[in-house]
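Left out: one protein chain. Kept in place: all the others.
Then we have chain A:
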Amino acid sequence: MPQVNGKYKPNMKAPRTPYVEELPEERAQDFRPVDRGYSMADAVAEANRCLDCKNPKCVQGCPVNINIPGFIEKIREGNFGGGLDIIREASLLPSVCGRVCPQENQCEGNCVLNNKDRAIAIGQLERFLGDNATELAHDPEIKPSNGKKVAVVGSGPSGIACAGELARNGYEVTVFEAFFTGGGVLTYGIPEFRLPKKIVKREIDGLEKLGVKFEYNSVVGRITDAKELFEEQGFDAMYLAVGAGLPKFLNVPGENLPGVFCANEYLTRVNLMKAEKFPEFDTPTKHGKNVVVFGGGNVAMDAARTALRLGADTVTLAYRRTEEEMPARKAELHHAKQEGVQILPLVSPLEFEADENGFVSKVKLERMELGEPDESGRRRPHPVEGSEFEIPCDVAVTAIGTNANPFPKLAAEDVALNKWGYIEADENGRTSDPRIWAGGDIVTGAATVILAMGAGKKAAHSMMEALEA
């Protein structure tokens, strides 16, 4: 550790420690992870740059307020287990969040070094500990069983976090999951090249070791519901974490043509059903030559980069605004461009047209220009008259957001929803039904992994308070 007179002195000159990335042209051939993360030496070098601020801005930027200078100090000392212990006080999914958090808007965006583009690579450090330090960290204390039973609906990050927190505190937890495997969007949405599935599996396996039961293929609202779980199966409380639901569509002619996908379908076919291995795996997908993806968020980036890996000649990302307004993580946009995704800013689709076999073959677009800022502060796009043009497209993917999941009403009829169909819950996740808590995307609308995780943890503590009272 660099020291002066026995006191830590940060290495002020060094730039952000780079990490080894696979070559774009090679990695875009398959689904291997994009980068290899930090080695131990890299992590320590990066930790040595942190100013160890008295009033750390980075912590305020993290939605769950991880003690960032605290865990970075442990890395500096070579006490990796201790570092992970600190993270775990606030986050249960460091290997995941270190990879997928929009750090530039959160912890790293707030880091005092950010103005010189030298923000500490907090995400990489967190991921380093999450991936490598589990055996060195303290196993969290596990309380003896208290005989109380909680049903968690959905095994995405929010459900996982809630289940883990409760299980460690002696609760008997059963997770009900609609799919045949766990992880929610971490499994069927975010691709392998960004989030290796073995990391998700490790989290689920960890919960099983804690005694959490998983009931797969179980759509709550159909195979069972709150009434039955409380009255017949003896559950004391329930956490609804069913995620966002039905995809939104563009509402333009031709949108239902074969070859036009919504991103959820496109990504699920590959990530969950392994369509890239068809016919070894039975689920097929379309391998387009000219793929056009609509949207500018993480989902759109994932779809575009998946299209490249399925062998597309050209992949175009069509967005209504400009690159600056894209909500995707900066790293994803950067990686997508490196790999060959072309950005087509300031356009909006008018119509999809079919070839003689009825499959989509081109899309008609119009140009947009940015006008006055709207409520969100982003400049609102307006169509430019007479600017229509066409581009070829044999696969189109729309990634323009989701509406509320339709199951909460069926799962728990007394839970109040807002006018968009999302569950109303207070800051502790309590819903209008005193036995039911909710969190994650089904409360906030499509958001982030860290917020979903945080909500699950918070709800678990609120439940414990209520059930112990």
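Methods note: a residue touches a chain if its C-beta (ideal position, glycine included) is under 8 Å from a C-beta of that chain, and two chains touch if they have at least 3 such contacts; residues count from 1.
Just so it is clear, contacts and distances are computed from a predicted model.
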Protein name (UniProt record) of the chain left out of view, among "Transketolase", "Dihydroorotate dehydrogenase", "Glutamyl-tRNA(Gln) amidotransferase subunit A" or "Integration host factor subunit beta": "Dihydroorotate dehydrogenase"
Chain not shown: contacting residue from A:257, A:370 or A:447: A:257
Which of A:17, A:224 or A:361 contacts the chain that the document leaves out: A:224
Hidden partner chain, touching residue among A:234, A:284, A:311 or A:434: A:284
Touch list for chain A against the chain that is not drawn: 178-180, 216-219, 222-224, 243, 245-247, 249, 251, 256-259, 261-262, 264-265, 268-269, 273-274, 278-284, 286, 358, 405-407
